[in-house]
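The complex appears here minus one protein chain, its other protein chains still in place.
Labels for the chains are A and B, by order of writing; each one numbers its residues from 1.
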Amino acid sequence: MGRDGYTLARGGGAMMAWLSDNGLLLGLAVLDGLASAASIFMVAVGLNLVFGVLRILNVAHGSLYAIGAYTAASITLFLTSHGLPAWLSFPALVVAAALVGVILGPLIERVLLKRVEKQEPVLQLLVTFALFMILEDVQKLIWGVQPVSNDTPMRLLGTIDVPFGADVIPFTAYQLFVLPGIALFTLVGLAWFMRRTLTGRVIVAVTTDREAATSQGIDSAKITMLTFTFGAMLAALGGALASPMSSMVPGVGASTIVLSFAVVATAGLGQVEGAAIAAVMIGLGRSIAVYLEPELEVVVPYLIMVLVLLVRPQGLFGVTETRRI
Amino acid sequence: MNARLEILAGILGAAVLVLLAYAAPWLRFVLTIALAKGITVLGILLLLRAGQVSFGHAMYVAIAAYSVAFIAPHMREALLLLPLAAVISAAAGLLIGLFVMRYREIFFGMLNLALSMVFYSLLEKLYTVTHGTDGIRLPVPTFLGRELAGASYEWAVFALALVLAACFAVVVRIYLAAPLGQALAGIKTREARLEFMGVPGRFVLLAAYVLSALMAGCGGTIIALTSRHVTPALAYWTASGELVFIAILGGAGSVLGAFLGAVVYELTRVYAAANLADAWQLILGSVLLLVILFAPGGLFGIAQGLLRRRKAA
Partner (left out) sequence: MSVLLSAQDLRLAFGGVKAADGINLDVMEREFLAIIGPNGAGKTTFINMTTGHLTPQGGSIRYEGKELLGMKPRAIVRLGIARSFQLPQLFTEHTVLENAAMAVAAREGAFSAFRPLLRPAFREEAEDLLNRFGLLPAADRRADALNEGTRKLTDIAMAVAMKPKLLLMDEPTSGVAAADKMAVVETLARVLRDAGVTAVFVEHDMDVVGRIADRVAVWGQGRIAALGPPGQILNDPVVQREVIGIRAGEVPHAAA
């Protein structure tokens, strides 16, 4: 071995030593990060979809996440207190998301957003901010300020011992499989839907150029409502899926929306696949920070966002909209 | 509304505030905070003129507030703390503005948001320096060297806030009538033309941005002086959103609107929070919705409309 090879071997050896010392931590961090990335992806992708058709960022999207979580918890509580089988808590997650999306989505879009669609973007954004404020209190009024938990689905599946070299990490099967699995399914399903189905392609058309789409006979108003409802369901599903992992308290909506903004801005507005990559970046970044330098955990997502925006203001995968003179 | 009427309305408003502060001592704190937020919102107005929304201006409020908190144990004179903290915020605004000036609209808003959240996170997590969410308590500052206590102190801060509010209201009015301020609307409507005329859009926006950071710094100082307790929440994104909220609520087109909006906001918040603890956001959010849907000129616009109707009648 030449001198370079010797250095490589020493470096490699040092890394192996570090890994075996910290590998457990890193492993935990990675798994944790993927799980949180999964739930933040669901919200971010919904936010991006809505931005595509509305051209504004819906500040109330985080509230839909929170309401989805609370609703899932309520449904599960209802089920278990009525002696119904616990496994129903799984479909309950989806039912909760569907309910929230289908009820609140069209309501918000028709009653509020459609009315201000001709106004300045600032005003439209503020309408969603006002809605966010209203929904924050609605949550407090319906579910109170005490923590609400919904760990039934997680408990049901138990833990799995994940081997990491010589050690084993016990991890909940829920976090390992269900969350990332559903997120992956959503990602793939969405990509397929937008490319292969007529409705999906119509949505893409409206997103790309609303006027052109309308002039081709597409009912842009209906598509907008549909897309918004779908986005709302995704946000609520994200919340429902995340609900077993931590208790719900007031303020989750606020922290979720600003985190999703970080993901969306990093990925690029309107990017669906990009949102997944940005979510993973931020999720992993955050959880690695938790294990290595806990004080930096909250900073990491926004640091990533700032760095990306300074170098590429349109986000990693965003397209610059041509400025018309 | 012509200038003379506006000045009259301003003086009237100030008089009403003083009367309220005199008649209802428990309101002094709320009104002082309202004035502080009003001053900060003047800066938001400038940026709104240019069609830009900053969802991160609470950062400059917090920078000044924490500056006061750090300096006060060493130097307690309020009338020195004020310019010091305000200049620190303005300097931060200049540094950050130099980066942020390249961006417009959504990207401008997002970058400001991101930076303010980085700042917030640091405030929250660097416990050894900032005491995290516990915040920092301030010793009672002196005014012109004099130790004031209780009501006198409250009146002193209130008076300071009122004077600052009046000064900045005048400054912003003059600024908006001057070419540099008029060009802000030019950035919104036809930035390319400004460039063709040889006026750099970035410079116009930067000037407004630094001025807004300075005013936010003054607002933050007042908040620190009156509450004597600074916490990271001052920098949270909802605090920035609140500022934009007040701007629109009051009426984005006018200087008086900023203060009208701030006073209405703070009074509503205090009363709603006192009586319906979990509904003040609901109430304020609904009010904003109603304003945007039916009176986009804000409260000031409504007042102007009423005045016009009375004149015509």
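Keep in mind that, in the parts below, a contact is a pair of C-beta atoms (placed from the backbone, for glycine too) under 8 Å apart; a residue touches a chain by one contact, two chains touch by 3 or more.
In this text the structure is predicted, and so the values were computed from the model without any measurement.
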item: Full-complex contact with the absent chain, from B:Gly186, B:Gly217, B:Pro232 or B:Gly301; value: B:Gly186
item: Interface residues of chain B (partner: the chain not displayed); value: 174-175, 177-183, 185-186, 188-190, 192-200, 204, 207
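Quick note on the criterion: only the chains that are shown with their structure count from here on.
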item: Geometric centre distance via CA averages, chain B-chain A, whole Å; value: 33
item: Complex contact set, residues of chain B against chain A; value: 48, 51, 53, 99, 102-103, 105-107, 110-111, 113-115, 117-118, 121-122, 124-127, 192, 236-238, 241, 244-245, 248, 252, 278-282, 284-286, 288-289, 292-293, 296
item: For the chain A and chain B complex, residues of the former touching the latter; value: 57, 59, 112, 115-116, 119-123, 125-127, 129-134, 136-138, 140-141, 145, 254, 258, 261-262, 265, 269, 294-299, 301-303, 305-306, 309-310, 313-314, 325
